[in-house]
Structures are given as structure tokens and as C-alpha cells.
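My structure is below; once you've seen it, I'll send some questions.
Missing here is one protein chain; the remaining ones are kept as they sit in the complex.
In order of appearance the chains are A and B, and numbering begins at 1 in each one.
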Amino acid sequence: MVNWKRYKFSLFAFTLEIVFIILFGVLAEYDEPAKPTNKNLTSPVPNRYPMFQDVHVMIFVGFGFLMTFLKRYGYSAVGVNLLIAAFAIQWAFLVRGVIHEVTHGEKIHITLLEMLSADFASATVLISFGAVLGKTSALQLLVMALIEVVLAQINEYIGLDKIGGVDVGESMYIHAFGAYFGLAVARVLYTEDIEDSKGEGTVYHSDLFSMIGTIFLWLFWPSFNGGAADDDEQYRAVINTYLSLCACTVVTFALSAVVDKKGRVEMVHIQNATLAGGVAVGTSANMPLHPWGALLAGSVAGVISVLGYKFLTPMMAKKLRIHDTCGVHNLHGMPGVLAGIVGAVAAAMASEATWGQSYYEIFGKVIPMDNTTELADVMSSYSFIEKGGDGRSALQQGGFQMLALLVTLCIAILGGILTGFLLKLPIFNAPKKGHLFDDQDFWVVQQDGFPQIEVDDMNETHNETKMVLIEH
Amino acid sequence: MVNWKRYKFSLFAFTLEIVFIILFGVLAEYDEPAKPTNKNLTSPVPNRYPMFQDVHVMIFVGFGFLMTFLKRYGYSAVGVNLLIAAFAIQWAFLVRGVIHEVTHGEKIHITLLEMLSADFASATVLISFGAVLGKTSALQLLVMALIEVVLAQINEYIGLDKIGGVDVGESMYIHAFGAYFGLAVARVLYTEDIEDSKGEGTVYHSDLFSMIGTIFLWLFWPSFNGGAADDDEQYRAVINTYLSLCACTVVTFALSAVVDKKGRVEMVHIQNATLAGGVAVGTSANMPLHPWGALLAGSVAGVISVLGYKFLTPMMAKKLRIHDTCGVHNLHGMPGVLAGIVGAVAAAMASEATWGQSYYEIFGKVIPMDNTTELADVMSSYSFIEKGGDGRSALQQGGFQMLALLVTLCIAILGGILTGFLLKLPIFNAPKKGHLFDDQDFWVVQQDGFPQIEVDDMNETHNETKMVLIEH
Partner (left out) sequence: MVNWKRYKFSLFAFTLEIVFIILFGVLAEYDEPAKPTNKNLTSPVPNRYPMFQDVHVMIFVGFGFLMTFLKRYGYSAVGVNLLIAAFAIQWAFLVRGVIHEVTHGEKIHITLLEMLSADFASATVLISFGAVLGKTSALQLLVMALIEVVLAQINEYIGLDKIGGVDVGESMYIHAFGAYFGLAVARVLYTEDIEDSKGEGTVYHSDLFSMIGTIFLWLFWPSFNGGAADDDEQYRAVINTYLSLCACTVVTFALSAVVDKKGRVEMVHIQNATLAGGVAVGTSANMPLHPWGALLAGSVAGVISVLGYKFLTPMMAKKLRIHDTCGVHNLHGMPGVLAGIVGAVAAAMASEATWGQSYYEIFGKVIPMDNTTELADVMSSYSFIEKGGDGRSALQQGGFQMLALLVTLCIAILGGILTGFLLKLPIFNAPKKGHLFDDQDFWVVQQDGFPQIEVDDMNETHNETKMVLIEH
């Protein structure tokens, strides 16, 4: 008799890939400048591809290696990260295309900007992956990706298109969403087994592998926040993010040494909290925050993030039974909320007097509804605003920014809870008791050099072998 | 008395470097826009350099780290990879320059595009290196590079310039060539010692180092396939490769879990087969395959590659005595052949009706010989086609694509066999019996942390330390 359990993951993945190919066949076509017959259109590749590749590196090297800190879960960190992202990217093209193009009777266009958006969409899932790292099967993760991409894209559509909450670096729609969705899933999937597990932990060199991820994320975050922007908005996004990260890094080191009894710094803070500055300015990166504003936002993010790792994460695990493996709440959750608030405050304080034309470019909804002649004249240089906006005041825009943040948190948490209950169904190959944080659940693991854990702490073990180094 | 054996490698390398400097002095000069007196020419750097750097990363980080999976051969993987590539790049400028410029009475121009081609040329050798990894000395590898670059460039000249077989991502002229050349060398160098060797194998963290290579190759493959193209061709190359890799990754995971008895995935598949999708669309990446076509090609490549690793590689080692250390047959060989076939089929099915002007741009030989006025008019926007082509039909072009593939396989295999016999000569410092897959053959190795193998399996050993795994 066929052992279906064994084939479930593969069947699911094969089936979805076939469905993807069919849907791409029916719905998708190349971007116009990529069509062989459109010789007069300009390819976006020379201008936009380098930043796309920076983001691409963040998704696969950054997130992948950042999660290799677990001593017995490195294959999964970088390998399953690759799987989920490759899966989510394809799905995101379809989901986004249906929302933004198919519903308007158009084909889905595979553009370079949509490749960036698809990479972004996969980041949402990878952030959630960080919260449940080591506690879910590959099959559960694919199912999670399938649902989360849909919910996150609907949320982005509501927040961005309907509410008009701008978020150039997607700190709300990706970082906060991914974090709170993942934490909700983690809450539902919580078992006592997690706290008992001896498999969660690092070894000296797994912390170094993780730093590969950290550094590449740190380096390319300006491309993440600026990748979808243009001209002066993009330039500001790059500068603000760069400065924010520098300040965040200094503060992270300083505070990490304060909260340790002996004045030493903790690897987990350096690996993660140094990046919070990138999240913190994500919503407002294209706004004129001023250089000092970017430094300040990064500094605050570093403080929040380190304190979160030190005090909040253990407390949440103990009291709320939310076990957050990578501490995504501290890197993506709270800094994402901070970003939303910074964006709302900046929006509320903005005006045409100080921001000039950028005021209308950044916040489309503040354009007067009647679109007076004088204003229309100003707008004429900005091609994609052709019709009037909602005539919001700056303060109103600030309020709508907060609304977008709140909607994001609601959809993320509710969606995460429902997804968690779905993933709990016994059909999705959840890791068995005693197999948490263990590559052996999904991988043929090279035992040589694989850190062993003590047998009596495991209810069940794959390995009889212990590792004894005898020197002759 | 001088121990010449000890100095052979250095003498060879020094001599060649001096020869290179002299030949560059006699034959080479800067690209025109790089000359100090040509102020009116446009530098290609802003447009083309980012993709060049992506490919550069693939060559040195990608190939280098991909091969670090062997537990006792990491220095050689990343270090000798650096040596071979730095050597082959210089040689490739000269070889390519002689073929394409010196024979036309011109100087060799060091251009950014030739830097890309030189990097490409080194990839050919690095792929072959993968087949013989751990079984050859540095001296043998330099000799191999010296020969292989010449043969590969002659083959490319025949295939591309004479036969007119297009191959934008060089899946035939680099990947298939490098793989089958390397396999032929590996066949000739085969000894029983290889199968007995206990040094071949991974440790847990060497597999993680290898993933650094995998991920960077995976990320930048769109730049490999699109780096030499322009405009819409480049844009399609990027999109097709990106999509193909995503599909290939999902299929690789799914199939790897199917072929394992317990439904787990294998690291070697993830490290390599996930990349086969990049090779598979290499020949046709600039063609309008449609998004679904790219996904399909990538999926098929994943299937072929995983099955190759699982069944073909062990069989080839046992039955044909072709020991393929990295499995280049599965990553570069078969997917390279697949790419050639996909390219031939796409060519045979192409027409001006569906591809428009691109039909003539991509396949220069289908341009009518008489170059009628109407067509010449179409051509006028495409500057580098000025004269008539061969007037081939699409079907004929498909046939010539297959011919180019066949010629490539022939030259690669014959060249590899002859090179193998040359390398077998006792003068090239082949690794001694019992020293295969062992950095100690060429490196001063840090013993601390160097994985030891059991003494009684080695005829001779450098180390007293043993690693004893005690099973309880």
C-alpha cells in the first residue's frame, strides 16, 4: 500500500507547480517592453535591475542565512527558505495579477517591478517563517504561504489602494503583517514540547553563518526601501535607510551591553536589532525626514528591538505562549508598527509649503477632488496622477496612515489565527514530538558534524550516535 | 639538488603569467571608450557593469563555494577555483582576441563585454573542475584550463559564427561543453583509488558553505543569461530565467522527497538541481518562450537533474567508471543538452509573424541573402545587421541549432579524452594514492577542525588524530 503521508509534501508541491504553469499559461504574458514586437519601448532593466537584485539577495541570502543560527536547523533555514520563496514568488504574480489586472480585464504582465513585488510578497511569508522556525513541516509552510500571500496582498490592496496608506518600503504591509501573522500562527501551534526542546540553540559557527544573512540584509536595505521608488523619492529612501541603519547599529551595540549583567553584547541582538532601523523608516523612507530624523528613527528602533529581545520575547513565550523562534516581533513587528507611526506623523506634519510637489506625489489622496487648474498644472509633470484625489488634509492623511496600520494588524492576526488552526489539522505532517528544531525531520542529514543533543532529553530520537572526540 | 617536482606548479604559473604580460603588451589595448583620448565615446560601465558584477560573483563565490561541500577539500574548492578563474580569464582574453580580432589584423580590445566573456570562458573550466574535483593537482588543472579555453573558444566560434547556433546564456557552449569535457577527463583519470577513498563526503557545515554558492548562483543566473543581451532580449532573458529557476526549485524539492525512501530531501539535490532551471533556458532565454514556457522548462530541468543525481551518477561511476564529483552531468550536462533542444525547437517554431523583428535579430542567418528592400528597412533600426544572412527557414535554423549542440558535444568529449591522457602523464603532480579529496595535497592545512578520516583506510596519512564515532 502506498504510504501517502510520505508523498503528501511532494504531491502538494507538484500539483501547485502544475497549477501555476497552467494559470501562467492562461493569464500571464510578458511586460510590454519584453515582447519581441515592441522594439520602441524602453527596457527597465538597466535602471531598475540592480536594486531588484539587491532585494533578491536579501530574500534568499539575507533571510535564508539569518535563520541558520539554530545549530540543528541550518539546512532548513537556508533550504526551506529557498523553497518557500520560489513558491511564494510564483503565487504572488498570480494573486497580485488577479487583484490588479485580471479584475480589470487585463492579462497579468510579468514586469521587472512585479518581480520586485513578488520578491517582496515572499518576504512576508519568510518573516512569518521566522516566527515558526523549527516548529513546522515544509508542507505546513507551503500551505501557510498559499494563504498568507493572498491575505497579505488583499491587505496591501485595501491599505494602499483603498485607504491610501502609503508605505514605500512596505514596513506595514510586509514587515508588520508578516510578523503578526507569524506570531498568531505560532500561538496556535504552541505546544509544551517547544519549551522542553533541547534542539533550540546555537553553536559558535552557526552564529557566524547567521551573520552572513544579517550583513547582506543590512547592506541592501536601502534598496528594499527605495527599490520601488523613483527620482528624488528613491534618493531620499536610500539616504534615510542608510543613515537609520548606521545609527541603529551603534545603539544596538550600546544597549545590548547595558542589558547584560557583565556588559557584554549578545549575538542575537547584533544579528537582528541592527536591522530594525531599516524597518523603522520603511513607511517614510521616501519622505523628507531630514538626515537627523532618519538617525533618530533608527536609534529608537534599535532601543525597541534590543529591549524586545531581552524582556518581551521570553515573557511572551512564558505568559502568552507565543514562542517566536527568530524574534520577528522585535525585528519586524514592533519596528514595523513604529514605521507606521513615523509615517503617520510625517504625513500629518507634511504640507505643500515644505514638501513642494512631492506632497502630492507621495500622498495621492491629498490632491484636491476638484483638481483646480493651478494644481493640475503642477501635477502635469507627474504622469501617473491624472485625476483628482480625495482632497484630504495632512492630518487626515496621517489618520488614514494609522488606519492602514490597524487594518494590517487585524487582518494579520486574524488571518494568522485561522491559518494556525488549519495547519494544526493532522494532515499537514507537523513535526512529531521531540523533532522540533531538527533538520532530520525533512532532510537526509549528514551526521558528521551535526550537533547532537542529549538522548535522555528526547522522547524519541533518530540517532543513536554520539560524538566523542578522542585525541591520540 | 633542486627538487623540481616541488617547483613545477610555480614554474608553470610564473611562466604563463610572464607570457600573458608579454602577449597583452604586444596584442592588447583598452576598449575605445576607455582610451584617454576618446572623450566623445560613451562608457558602457553604467549600463552593463552591474550585470557583469553579478556574473563575476557567480564565478568566484558561486562556483567556489558550491564546491566546498566536500569536508576535506574546502580550501581547494574556493581557493583553487579562484586560481583557475583568474588564470583562465587572462588566457581567454588572448584566445578570444586572437580568434576574433588578431586574425582580422586588429588589436585585442579589453572591453567590458569581453570581461564578461572572459568570465564566461572561465566558467567552462570551473564546470569541468567540478567533475574532477578532488582528483587532480593544481598543476593539472592549470594545464586543463590552458587547453580547454582554446577548445571551448574554437567550438564557440564554430557553433556561433560558422553554424549560426545562437546561445545567449551559453548553455551549449559553456555548460554542456564544460560538463562533457570534464566528464571525459574524469573518465580517463579514473582509478580504483577513487571509489576506495574515505575522504569524499560532507560534514554538516560544509553543506551550509556550499549553499552560499548555490544561492548566489541561483540569484544571479538571470544576469548570466541576460548579461550579453540588450533591450527586449535582455528583459526576456531575465524574466525567463527568473521564472524557470522558481519552478525548478519547487520541482526539485518535490522530486527529491519522492525518490528518498523516507520522503526526505537531499542536500546535494537542493544545492545543484535547483540551478538546472537556469541552464535549461540558457540557449533560449532571449526568445519569447512565454512565462509558462519558462516555468515548464525549469520544471523539466529539475526532474532531469534530480533523477540524474539519484540514479545516473552512481550508475555512471560503477558501470562507466565516470566519477563525477559534483555531479556536473546533472547540473550542467543534461540541462545544457536540454537547453540546446529547447533552443532548437523554439527556433524551428519561430517566425516573423509571431516574433516580429526579433526573429531576424535573434537568428541572423534567417535574414534573406538578397536582403530585399523591405526587409532592409526593417533591419535599419538594428545596427549590427548590415548585410544579408543565409536565408534559412525556421526549420533549418532549428536543425543548425541541433548541429551546434552536436559539434559541441563532439569537441568537448574528444578534447576531454585527449586532455585526460595528457594530464595522466606523470609530470603533472597528480595526487598520490590515498590523497584524493584532500586539501593537504596542495595546502598547508590547519589541522584544528580539519575532519579526520580513519587511518587504516589510508595508505599514508599526515595526521595522527582520528575521529571516532562511538555508537551506543
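Basically, a residue touches a chain if its C-beta (ideal position, glycine included) is under 8 Å from a C-beta of that chain, and two chains touch if they have at least 3 such contacts.
Small disclaimer: the values here were computed from a predicted structure and weren't measured.
When the missing chain is restored to the complex, the residue among A:9, A:218, A:400 or A:437 that touches it is A:218. Interface note: of A:150, A:254 or A:348, the residue touching the hidden chain in the full complex is A:254.
Listed here are the subunit B residues that touch the chain not shown: 3, 5-7, 9-10, 13-14, 16-17, 20-22, 24-25, 28-31, 33-39, 41, 43-46, 49-50, 53, 56-57, 60-61, 64-65, 68, 74-75, 78-79, 82-83, 86-87, 89-90, 110, 112, 115, 138, 205, 209, 212, 440, 442-451. Touching the omitted chain from subunit A are residues 46-47, 50-51, 54, 71, 201-208, 211-212, 215-216, 218-220, 223, 226, 230-232, 234-236, 238-239, 242-243, 245-247, 249-251, 253-255, 257-258, 260, 262-267, 270, 274, 287-288, 290-292, 295-296, 299, 354-359, 381, 451-452, 454, 466-471.
Keep this in mind: only the chains that are shown with their structure count from here on.
One finds 34 Å separating the Cα centroids of subunit A and subunit B.
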